[in-house]
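With one protein chain held back, the other chains of the complex are shown just where they sit.
Chain lettering (A, B and C) follows the sequence in which the chains are written, and residue indices restart at 1 in each chain.
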Amino acid sequence: MLSLLWLVPTLPFLGFLILLLFGDRMTKTLVGIIGAGSVGLSALLTMVIGYQFLASPPPDHAFTQVLWTWFEVGGFRPEIAFRLDALSLVMASVVTFVGFLIHLYSIGYMHEDSSFSRFFAEMNLFVCMMLVLVLGDNLLLLYVGWEGVGLCSYLLIGFWYQEPANCTAAQKAFIVTRVGDTAMAIGFFLLVTQLGTLQVQDLMHKAGEMWEPGSGMAVAATLLLLGGAVGKSGQLPLQTWLPDAMAGPTPVSALIHAATMVTAGVYLIARTHALFALAPSVQFLVAVIGALTLLLAGFSALVQTDIKRILAYSTISQIGYMFLALGVGAWSAGMFHFMTHAFFKALLFLAAGAVIHALHHEQNIFKMGGLAKQLPVVFWTFLIGAGCLASIPLITSGFYSKDAILWYAFSSEGGSIWLWMAGLAGAFFTSIYTFRMVFIAFLGEPKGHIHHRPGPVMLVPLVVLAFLALFSGFIELPHNFAPVQMFSNLMDTVFHSHGHSHEEHSSAALEGILQLTAGIVSLIGVAAAYFLFLKDPSKVEKISSTPAGSFLQGFLLRGWDFDRLYDTLFVNPLMALARINKGDIVDSLYNGLASLTQMGHYRLKWIQNGAVRWYAAGLALGAVILLGVFIFT
Amino acid sequence: MNSADIIALLPLILLTLATIAVMLAISFKRSHGLAAGLTALGFTATFLLLPAISRVAPHPVTPIYLVDTFGLFFSGLLLAASLVVTLLAYGYYETRSGFREEFYLLLLMSAMGGLVLVGSTHLVSLFIGLELLSVPLYTMVGFSRTARRSLEAALKYLVLAGVSSAFLLFGMALLFAATGSMDFSRILEMGRSGDASSTPLMAGLALIGVAVGFKLAIVPFHLWTPDVYEGAPAPTTSFVATVSKGAMTAVLLRLYLLAGGVIPDSTVTIFSILAILSMFTGNLLALMQNNVKRVLAYSSISHLGYLLVAFLAGGEYAVEAVTFYLTAYMVTSLGTFGIIALLSDREGEPELLQDYSGLFWRNPVAAGLFSLFLLSLAGIPMTAGFIGKFYLFAAGVDHSAWLLIGSLVINSAIGLFLLPPDCRFHVCRSRRKSHTNPSAGKRSGKPARADARFCGYFLVWGLPRVPDSSDPQRDNRLNSAYHSF
Amino acid sequence: MASIPLEVSLFLSGLLFSLGLLGVLVRRNILFILMSLEIMMNAAGLAFVAASSHWGVADGQVMFIFIVTVAAAEVSVGLALVLQLYRRIHTLDSDAVSVMRG
Partner (left out) sequence: MSLVWLILIPMVGGLVAGLVARKNESLCRWISLSALILDSGIAINLFAHHWLGLDLPTSTRWLVEFQVEWIPRLGAGIHLAVDGLSLLMVLLTLFLGIIGVGASWTEIKTQVGFFHFNFLWILSGVIGVFLALDLLLFFFFWEVMLVPMYFLIGIWGHENRQYAAVKFFIFTQASGLVMLLSILVLVFTHAAGGELTFDYMKLLGTPMDGTFGLLVMLGFFLAFTVKLPAFPFHPWLPDAHTEAPTAGSIILAGILLKTGAYGLLRFVVPLFPAACQVFTPYALFLGVVGVLYGAMQAFAQSDLKRLVAYTSVSHMGFVLLGVFAWNDYALYGVVMQMICHGFSSGAQFMLVGALYERVHTREMGRMGGLWTTAPRLGAASMFFAMASLGLPGMGNFIAEFLVLAGLFKVSVTATSFASLGLIAATIYSLWLMRGTFFGPNDKQWKIADLNARELSLVAALVAGLVFLGFYPQPVLKAVHPALEALQQSTAQAPVPVAMNRR
């Protein structure tokens, strides 16, 4: 059954081809069936393969299927090959399963849209590219998936291309991620020239042999790979594109900018963990970036008014947690948080989508209100998602995954008290802005009226995701709770000894205390949100009306003004220079040359004035010159 | 005057007979066709006899005139050119009224002057040949008496040619005074061995240089060229551009060979400066010209500059380069002026570039050939002009005359500016008629077209063949040149 | 009588030659230009005769005869042209004869 692995990415690709070629001639239902069906089948196939992989794991827990040799130049021989191991299995199953739910959901969501088939074609292409990224055996194939995913995000953000703002957002997303991709490409060149291969496994093996830990090469390679990861996952330097990416339809935001694509960076670091282990300083940098980003995004999310932008900033913040986990060496904890985050963030987006759909594209939370009674199912599922996001202790999966990360941030030898403090503060802000959103949007007095209620095809995915969000946490319980660590055991088959070696020196009690503090902090956050935004919102207005308050609010609203920074530093000067030089200075150089010759012509023309005597004078002058030269030399 | 002398002098004798025949024909019954026919017959007969004469070559007829393969090759060249000019003249004057037959008389005599010049090894024959070539030319230039500009051109040419022949004479006198003899080889020997008193000798050479410069239209002496080319009727211009320059180059080549390919470096420097100047002046002035004949005049100045490069570069390839480049240049000039003659009619000649717009659609053959000739002028491959220029490059590079070669490259680039009239005006324009003389290009004289096609054919074929007349002493009779074309 | 040294006669003919050249450059009337043309020709002739007397060969004199004939031919053609031109532009000023320029 494992040999059908190549079919997993090909099914969505077939869906894409069919929709591309015959999409506009098919009825909407047929398009829906093909679109969602292909991803569904792929999800089913992944489940079957996963089951067989878990039931009887192939030798050293990995199965590689080589399709053909891509090309061969000198010693470098990349192959088109798919590799299934625990890490890619988790990623693939999340991508396909959540993708299928979102496709189902978008049948309902995008029903009245005119270019229905184009949407599904691009979504299918995205899923295929994401699977290629995840299953790719060597980094070059990963790069194919990586750029393909970037293209699909560009197409889907700019889906409603009539609106100029969407086009600019799409362009910005593609260009900013492309900056990261270029850094990654340079990293690949370094790896190819130094190690002669990009096949992930023997890349790590060779790196281990040839480079001792902390060597310049290892640091350079990992830094460049980190650049790519940061670009794609919207981390600190290159995070400006993610909030604007909300211009796309909500299912797109759910699938691409919450569950799957933005975590590609996390997957890359996890996949090449041996390289990062070789460069501890870069690994620590990953943690620091994660910490800073989660704080920055957390603050910005506090003041956002658009529901999707709140969720976008919260995604940046949660990925910051994953980076934090990877940075301190807690590989499986990072991946566990990825899984739970994929479920509850997709849930939140879809629920928000249902709300937006119902309020006829109204995204400002202050214009919603009192939706709990009008959309009960949406409210409860949204509440569960919010709970997981705020990591309400014991009942939500978010608690278990975020708590694990906080614990490792504190205890593992890469971690430090400061990282833990940042994580804790982030958790506090997360719960505040999450429940601020819940109270303002769903409770309080109703402002807008509901046009049409979301149909079953939209509600079923919500319920399923809610179920997953709640119960996915129990497969990885902390040590002091119960010996149930199914997820990390699975992950250890990939990450081997690099795993966390924390057991020896810290006791279960310390872990208990930390868990307690994390739980209390999130509850306090919920309470604070209740008092500030539901009981008497006047206090918040008072603060934001003060000049300092309103400046701070504006500053945070614009995402710490990174946009303006980058515009003034890079975009505007480049555009201005291009506009000035539109006429191509080098071209004027040649035109100058041409006019020089013409000027020579007019100067000489003056000599030909037609008079016989002038010509005879020319002759005489010539005679004098010749005589002079002949006689005197 | 034994039989060998007579055979050697046969070309001159035949041409004199032809002149007398044409004179008698005119006196009996004025018929344009007869006069032209007789002239053409005279030229072809002489031309065909040349191979026969070559068997007796080299044969000095009296110390002042030598008939050798070198002289015969160039005579053949000049005769062929004159034949083409006769055909052009016939086509040109067919539509005109007035006294036309005398033109052929002048043409015959002028051609004879050329032949004398080509074979001369003595100062006297040089002078006689030059004057015999020039004096009929004055009247040929002013032949269309009605046109004021033609008279003006004739007068200018007369005065300036007179001044230049005066310089020539005075130079010869000084040479004679210095060396006591008038024979080329003796003068050169005395000059080299240094026993002749140097100042009059050098002064004489300088003054002869002036006359040569005037005839070849090198820079300081070129001022007459554009006005004469523009004023003279098209067949005469083609004659001036080809035969008179060709004859003078032949004399220069003979002097070069007699001097054994060694030129004192002071002359080399001054003449390379003049060559570079003529290249630049010719190309720059031809740039923005609106009158086709003036464009061709200026480009002929630059072409002579290129020719000088071959001389000055010297070396094994020099003679071959000069011969081939001269032939290619003569054919191209005959072609271009032939087209102008072919397109002109009673009212006048198509002088302005606008007259040629849309020509391609009215008279594709003429336009095609005209583009071909202009391409050859610019030295684009697939044309004889390119091979000529290639030889110049080879000669220059062989003797690493970098300055000359550099200016040659720059000027070829400037020369490319000549192309726009070629394309913009008569190929690229749409079909609309040209307003100045609507009939331009409609009428096409059969003989003129025949000759134009001959030049076209020769041009394209010029490319792959390279004449092996690298050494005049070797048997490069006319047919060997033709054989290799 | 003692023979005149060659340099002196060459110098005289040179002087005569440059006088003629000056005449061509300075005079505006075409007839005078033709006349100074003649002077230049004869100066060359003088030089020839002087040289031949110095070298004691007759070539110079023969050459002088050629020069005279050719000069005569030239001037006759010149005068015919001037005649035609006068009929056209009714002036003999050589600067009027400069329609073609540039």
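In the analysis below, contacts are C-beta pairs under 8 Å (C-beta built on N, C-alpha and C of every residue); 3 or more make two chains touch, one makes a residue touch a chain.
Since the model is a prediction, treat every value here as computed from it, not as a measurement.
Undergrad: For the unseen chain, which displayed partners does it touch in the full complex?
TA: Counted over the whole complex, the chain not pictured touches A, B.
Undergrad: Hey, which of A:Arg178, A:Lys206, A:Arg453 or A:Lys605 is the one touching the hidden chain?
TA: A:Arg178
Undergrad: Identify the residues of chain A touching the omitted chain, counting contacts across the whole complex.
TA: With respect to the unshown chain, the touching residues of chain A are 20, 24, 68-74, 76, 80, 118, 140, 143-144, 146-148, 151, 154, 158, 161-164, 167, 171, 174-175, 178-179, 181-182, 185-186, 188-190, 192-193, 574, 577-579, 581-582, 584, 586-587, 589-590.
Undergrad: Quickly run down the residues of chain B that touch the omitted chain.
TA: The missing chain touches chain B at positions 375, 380-382, 386, 390, 393-394, 397-398, 405, 409, 412-413, 416-417, 419-420, 423-424, 427-428, 464, 466, 468.
One rule holds in what follows: only the chains that are shown with their structure count from here on.
Undergrad: For the pairs A-B and B-C, output the one whose chains share more C-beta pairs in contact.
TA: Greater number of contacting C-beta pairs: B-C.
Undergrad: Determine the centre-to-centre distance between chain A and chain C, using the mean Cα coordinates as centres, and give it in whole Å.
TA: From the centre of chain A to the centre of chain C is 98 Å.
Undergrad: What is the distance, in whole Å, between the centres of chain A and chain B, each centre taken as the mean of its C-alpha atoms?
TA: Those two chain centres are 79 Å apart.
Undergrad: Please work out the Cα centroid separation of chain B and chain C, and write it as a whole number of Å.
TA: One centre to the other, that is 27 Å.
Undergrad: What are the residues of chain B that contact at least two other chains?
TA: Answer for chain B, listing residues that touch two or more other chains: 155-156, 159, 163, 226-227.
Undergrad: Would you mind listing the residues of chain C that make contact with two or more other chains?
TA: Those would be 21, 24, 33, 97-101.
Undergrad: Can you list the chain C residues touching chain B in their complex?
TA: On the chain C side, the touching residues are 6, 10, 13-14, 17, 20-21, 24, 30, 33-34, 37, 40-41, 43-45, 47-48, 50-52, 54-55, 57, 59-60, 62-63, 66-67, 70, 73-74, 77-78, 80-82, 84-85, 88-89, 97-101.
Undergrad: Quick check: in the complex, which residue numbers of chain B touch chain A?
TA: Its residues touching chain A are 155-156, 159-160, 163-164, 167, 199, 202-203, 205-207, 209-210, 213-214, 219-224, 226-227, 266-267, 270, 280-281, 284-285, 287-288, 414, 417.
Undergrad: Give every residue of chain B touching chain C within the complex, in rising order.
TA: Per the stated touch rule, the residues are 123-124, 127-128, 131, 135, 138-139, 142, 145, 148-149, 151-156, 158-159, 162-163, 165-166, 169-170, 172-174, 176-177, 180-182, 200, 226-227, 230-231.
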